[in-house]
Each structure stands twice: as structure tokens, then as C-alpha cells.
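The other protein chains are all here in position, but one chain of the complex has been omitted.
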Amino acid sequence: MSKPLHLDPDRFFQADGVTGNIARRLFAEIENLPIISPHGHTDPSWFANDTPFEDATSLFLWPDHYVHRMLYSQGIKLTQLGMAPKGGTAEPDRRKAWKIFAEHYYLFRGTPSRTWLDHAFSTVFGIDVRLDGETADHYYDVIKEKLATPAFKPRALFKRFNIELLATTEGATDPLVHHQKIKKEWDGRVITTFRPDGVVNPDIDGFAKNMADLAEITHEDVATWKGYLAALRNRRQYFREMGGATATDHGHPTPITADLPEVECQRMLDRALKGALTPTEAEMFRGQMLTEMALMSIEDGMTMQIHPGSFRNHNAELFAGYGPDRGADIPMRASYVDNLKPLLDKVGNRSDLTILLFTLDESNYARELAPLAGHYPCLTLGPAWWFHDSPEGMIRFRRNCTETAGFYNTAGFNDDTRAFLSIPARHNVARRMDCVYLAELVATKRLPEEEAVEVAKALAYDLPKKAYHL
Amino acid sequence: MSKPLHLDPDRFFQADGVTGNIARRLFAEIENLPIISPHGHTDPSWFANDTPFEDATSLFLWPDHYVHRMLYSQGIKLTQLGMAPKGGTAEPDRRKAWKIFAEHYYLFRGTPSRTWLDHAFSTVFGIDVRLDGETADHYYDVIKEKLATPAFKPRALFKRFNIELLATTEGATDPLVHHQKIKKEWDGRVITTFRPDGVVNPDIDGFAKNMADLAEITHEDVATWKGYLAALRNRRQYFREMGGATATDHGHPTPITADLPEVECQRMLDRALKGALTPTEAEMFRGQMLTEMALMSIEDGMTMQIHPGSFRNHNAELFAGYGPDRGADIPMRASYVDNLKPLLDKVGNRSDLTILLFTLDESNYARELAPLAGHYPCLTLGPAWWFHDSPEGMIRFRRNCTETAGFYNTAGFNDDTRAFLSIPARHNVARRMDCVYLAELVATKRLPEEEAVEVAKALAYDLPKKAYHL
Partner (left out) sequence: MSKPLHLDPDRFFQADGVTGNIARRLFAEIENLPIISPHGHTDPSWFANDTPFEDATSLFLWPDHYVHRMLYSQGIKLTQLGMAPKGGTAEPDRRKAWKIFAEHYYLFRGTPSRTWLDHAFSTVFGIDVRLDGETADHYYDVIKEKLATPAFKPRALFKRFNIELLATTEGATDPLVHHQKIKKEWDGRVITTFRPDGVVNPDIDGFAKNMADLAEITHEDVATWKGYLAALRNRRQYFREMGGATATDHGHPTPITADLPEVECQRMLDRALKGALTPTEAEMFRGQMLTEMALMSIEDGMTMQIHPGSFRNHNAELFAGYGPDRGADIPMRASYVDNLKPLLDKVGNRSDLTILLFTLDESNYARELAPLAGHYPCLTLGPAWWFHDSPEGMIRFRRNCTETAGFYNTAGFNDDTRAFLSIPARHNVARRMDCVYLAELVATKRLPEEEAVEVAKALAYDLPKKAYHL
């Protein structure tokens, strides 16, 4: 007997007789606002080419490292899921891979993945039975059949999801052909984000090659500090003009920043190009580049996002076989108060600059991030991120940040996902959890309800548009 | 249309049908207990001279760095609020400054500042409309008019607030003239607290001058270790006798303590007086002085407060223009278990010594502070402090500390404020939140209600008196 799959309209709202009703009223005001997705990792080729998605396995399993990591943690090999390592083979039957996932779907009890997936299964595909070993084939068949119809092509889903704007993320040397094609052919608004890690982080695989590419496409001498900065300015402009970018994004191991004399910058660049930087020098190099990016943001008005604190590719064996983004990135402790000081000494008091700070170390919320964003004009808090982009994580974010930074030093929600079908689910959860938090303030008489409505709308729609200069 | 301002009598209490009722009953038992304010930063001249306060802007805006920081974070300049930098000018019209604040009052939604301010507006001034751009003038007029009447002079408010005792904080060389005048003229109990940072922290601006002053007023040779300690003993006695002090207060960057041989202390003192200490040596110097202060506390019975972990004046530009206390102090990660060991090895097992520990790094609550205070006889936990002195912060404090340290290793509430009119509001919130926590224990059958009443009374009144030896 299969079990029913049912999305309760009051899910996440408090179960007591008062607070949940307030949450429900607040949510009714924002549930249907268009989705602003200003930071994420979907593939722009989906919208450029509008090729139908293929099946449940390639759509839900393969791109979702939240799913890989949980299955992998319980001893399931990626090959069993149909994912082959470099030079290796994997289970070729996608239906079989799907069945393994279905049989282990109980592992996701209590996780946001379960919430996101159930939301997509129910609202996108109209499935009304729960996923398990018995219903795996039903799921596979229904999804495959629907994906082959026009209503399930990427552009149609984008419209159906009520997405007003979707930002993808591309490396600094990307030609942005997909974004150009989208703009020419279609009225869906898909913009890029300038992510220069590949040419500002000397520790990244392929840094030398990336720098050579950067030189070639910009016709700048990236071996001189001035030329290197000019090349980056050039690409920022290209991203704005060809991809509609309004923001940059920086995924550094730490939030270290620096403000060094140009002669020292040149010396570091020389050594970076030779691959000769020590780990400490590489930190300094990245730190200097954050400050340079902030200065360029003042020039060109792009919002700057700093996403620090992930130990990338922690599992050496898995990385060797599969490369990055397979669920083996682990958060590290981070410190902002010292590390951001050089940058803040330089540009902290600018009101014409927006720097969005993210963290994977929640101990910073109340201790460092809310106090910093609650003081410096240039700083705004990005939402709960990655591992913390979950009902409990979102509530921790609001509980720990609001009292010091308020609501208006935060940036609304980011889905930050490569799982396209989870976007409506993620925004739905984020809106619900903000209403849960606001309902608590209202029910305990800390905030009048009509003010809570204003805040809820700001968090869902106005603040992301403001933070990303949209 | 202006909106109503209404302080709900059940604010903060749980909205479910059971727990909130318990909280209400508990609160009824303590709501009207006199206020013990054993740690704060009000200006004793207010009570010595009883000069009327002037207007809303100078009363509510200028002294409150919680307010500065939030407005500043959203791009409002301090000059717009009427605050001039050194050698600069500012908006001269206080009413205009007030209006800017009023128009941005929505920024404080969800913050304790909103709670404290609304409480004062409503209970002190009887205002019944919400503050916003439209009502700004009404507020300004009502407040100005009332402040000019006798009932709103500092001493009258002190009595109206039902303050049994108020402690201010003065530097080691302060002559305490205001406290002497208060004692002679008036029956309100305003005592001082001995805060020797200026003469024990070699990194403080003016350290050499402070030491010279200390030598002069004590007639001790502060260039010798023995003379230096004698001078401090002398001032502690002066503070007790002339200012009624029962406690000392120490605002150090870290909780580092030391227990060094005298010859090494003398060597550090020599270098400190020359301004020649390295940062590490300055840490050691401060750390040694904490241990010396603890030893003197055993001699003279003064409670010792350690307030570590703030990165003072993080915003270099703002500090240059405005000096300290403008909302630019940011908490840092702190460690107690190693740092306090030298002091605890020396005096940790003394029952005749009270050291109150505070933190800005809440990750220490359950990990280090509750275990330390739940073991060492000399240690007691100060309340949730500064950024964490808020409804959520207070609940985190109780939730994280109580299970290991209990209630009786805590010290009740400190308002720690320079905003005099917020004192009743802050104690009101603290009492409510303790009742919220206790009601939860009662409602979930972890504590019988009559025991919760005893605890509530202890937290509101008995424990602060005990902790501060009042």
C-alpha cells in the first residue's frame, strides 16, 4: 500500500492555536509574490536551448549534492546512482538508480531535501503518493512522461514558477553565449553573476591557464598589477553588458581581506603567476582581491557577495574520481571581525557600496555578523546559506541576527541552487519561515501585525531587489 | 493617520493557552519589586545636579549607541542627527534630527531598542501613538514640555522608576564629586564602580597621563610594582568610602589572566610606562592585573566584574571623528578555559571572592562559562550582555547556562546602560523573559510552580544583591 503525499497548506506554521493563525495570515500576503532569485547555480543553457529535461534521475539525483551526500554517507556508491568516475563506469539503468534512491528516501526524514523534493513531486508533477521502493517506478514513469511535454520544458517551468528574475553564476572568462541567446530570443529574465574565483584565487586548479585566457580575451597584460585590474574591470563591464550582471560573487576559504601597497601587490602577482605563493601569501592575494573588487564595485555599482568558509573537496578520494560538488564540502570556523577590517577601513563607510556577507559558521551570526552589518553602511547580511538554508537554519538566522541588525540590513532569500525544480519549494519554505518568525513577534506582542505584513513583503520581494540593485 | 502605541500587559509571554498564563502569574509576583541596577553607565551628575533633561533628541538619540549604529548602518550620517565630529559641524536643529530618527523608526522593528523606547514613550511620557514621520513633532513637543516639569527631573524619575540602587562606573582617578554630593543632599542610592582600565591597560590612549595622575592623587610611586599596587589599593578604598563602591569592573579585549613573578611584573611595568610593550606583553600585563585585582578583592570584599571580548572602535574613521561609544564596537570570539586558568589556579577555590564573568561570545555559554561557574566557588555568571541583552539573547543565556550552572550561579540582571530612561524597560523585559523561561520549565513539568516563584524573585532581586555584596 503506497502512502499519501500531501503538502499541508499550514506546513511549518506553529501548531498552537494563536501563532500559527498569524503566520497563515502573513503568508497569505506574500505567497504569490513573484520569485526573485538573485543568487544561484542553475545552468543557463537550459533556458537558452529549452531542451526538455530527460528523466527523474538526471533531473533530481545527479545535479543535487544534498542528495548524493546523504546516500553516500550510508554506504551507497555514486556508481550505483549512475554516476561514473573519471575513466570509470556506472550503473547504466537510470530507473535502477532511481529505485535505489527511492528505497533510501527515508534517510531524508527531517531534512530540507525531503521538503524540497516532495514539493516538486506534488506541485510540479501532481504526484500524490509518497516516494519509496514500491512507488519508485510510478514516479519514474510519471516524471518521464510529463517531462516530454511542452509544459515541462525549462522556459515553461520558469514562467509557471512565477520567476521574475533568475541569476546564474559564471566564471570571469565565460563568453556568456547562453545569456545572450536568452536575451535575444525570450522574455524570461536570466542574468549572470561575475564570479572571478578562477582568476583571483591562485590556489585554484588551472589558475595559470585562466589568467592566460583572461589576458587573451581582454587584451590586457595581466602580468602587471594595473593590467590585471584593468582586465578584471573589462570583464565586469562585459558581464554587465552581455549578461545583465548586477553582482559579483566570491567563494573564498576565509573572509581575509588586505589592503597592501601596489609594489607588494605586484610582487605577489609575480609569484602567483609562477605558482610560487605560500599558503599565507595566497590568502593575502585573495584578501587583496576582495578589497580591489570592493573598489571596483564602488565604480560600477555591482553588489559584492562574499561566501567564505567552506573546506572544498574535503574527501580526497572522491574528488579524484568525481571532481567538485559531490557533497564533500565541509564548513569551517570563520572570523570576520579581524579579517574584514582592512577592507572596512578602506570602504566600510560608503553608502554607495553593497557587500553581502554570508557564513557557514553560525556562531558568527550574533557575535560578529549582525554587529558588523548593524553598523557599517556598506554591509548587508545574506540569508542563511547552504547547510543552514533549512527551516531550523533560517529561524536561527532570524533569531540571532534580527535583534542587532534588524530586518532591513538583510537581503531577503537566495535559493543558491543548481536544482531548478527546487526553486519554488525553497522560496516557499523561506517565506513560510520568515512568517513563522514574524508571527512569533506578533503573538508575543513584540511587533504589530500590520508592521509584520510590511516586513514579510520586504523580505520576500523588496529587500532582494534592493540588495542586488535590480 | 497615526497608529496606536500600546504596551500589551502580556508582551513576551507565550501565546499558547497554558505557558503564557504561568508566565503571567510568575511575573505578577515580581513586576513591582524595586530595581537593583548594580552595573551601568548613567552620568552621576544627573542625580548630583538634578538639572532637567532638555529634549527628545539629547535624551533619546545622542546617548544611545544602539540607536546610532542602526541609523548609521542605513546610511544616515551622525551629523544629520545633530552630532558634530571633532572640529566639525552638524545639523543644529534638534527637531529635524528627531524627525529623521522618527522616519527611520521602522528600522528598529524586531530589535530591543524598539521595545525599550516604546516602553519609555508610553510609560514615562504617556504617549499613545506610534513614532513615525507623521508623529515626530507630536513626540518632540510632548517630551519637551514634560521634561521641563519637576516630575521629570532626574531625581524624580529615579524615584518614580522605583530604583533601590543604581551603580555608575568611574575611572580609577575620578574624584567622585558627584557621588559625594548625591550622598550629602539626597536619599537616592547612587554608588560608583571602580573601573581601572585607564591605569591597568597599557594600550589605552592616555595611559601614561593616567598613571601620572594616579601617582599624584595617591602619593605612591607607581613606577615600582609595589607602589603601583598600593596606589590601586588606595583608590579602591577611596571608591568604597567616597562612592559607596562594592564592585570593580574590567573591560579587557580578552579574558587572559596571568600569575607572574614580581620581578617580571616590574619589568613589564617599566616597559609599560615607556610605552614599549609589545601587544603580547600588553595582554600579559592586563592579565596580571586581573589576578592582582582578584587578590585585592579578597582583601577588601569588592565583587570583580570581567567584561571581555569587544573589539573597541572597529571603525577607524568614525573613531577619528567622534571618539568611542558610537556603535562601532564589535564582539570577538573569546576563550575562557585556558585564559582564566592562571587566575583560577591562584584564587579559584575561594568562597570569599565573587568574580562575575560576562561574554559577547555566546558559544561559550554552554561550553565554557556554565561549566566553569558550575564548579569554581569564586565564579558567578553575569547576565546576557550588550548585544545579547535582548529577549532572544536572554532566553539563549538561560537555555544554555541553566542546565549546567543552575540559577544560583547567576547574578540576576544588569541594565548596563547610559540611557537612563531605558532602565525600567530593560528590567521589565529581563523579568518577563526570566518568567518566560521559568514558565516553560513549569509547563513542561520540569519545575513546580511554587519553586519557580522563588527563583523568579531571586533572579529579580536577591541574586543581584548577593552578587554585588549589597
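All chains are identified by letter, namely A and B, in their written order; residue positions are counted from 1 within each chain.
Criterion: a contact is a pair of C-beta atoms (placed from the backbone, for glycine too) under 8 Å apart; a residue touches a chain by one contact, two chains touch by 3 or more.
What you see is a predicted model; the values in this text were computed from it and never measured.
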Residue of A:111, A:237 or A:254 in touch with the missing chain, whole complex considered: A:111
Among B:83, B:215, B:373 or B:419, residue touching the chain not depicted: B:373
By the document's definition of touch, the residue of A:260, A:298 or A:332 touching the omitted chain is A:332
Which of these, B:37, B:57 or B:400, touches the one chain of the complex that we don't see? B:400
Residue ranges of subunit A at the interface with the undisplayed chain: 3, 8, 10-17, 69-70, 72-75, 106-112, 115, 130, 311, 314-318, 327-333, 360-363, 387-388, 390-393
Even though one chain is not shown, subunit B touches it at residues 16-19, 335, 337-338, 341, 344-345, 348-349, 351, 363, 366-368, 370-377, 379, 399-400, 402-409, 441, 443-448, 450-451, 454-455
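Note that only the chains that are shown with their structure count from here on.
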Averaging only over C-alpha atoms, locate the centres of subunit A and subunit B and give their separation in whole Å. 40
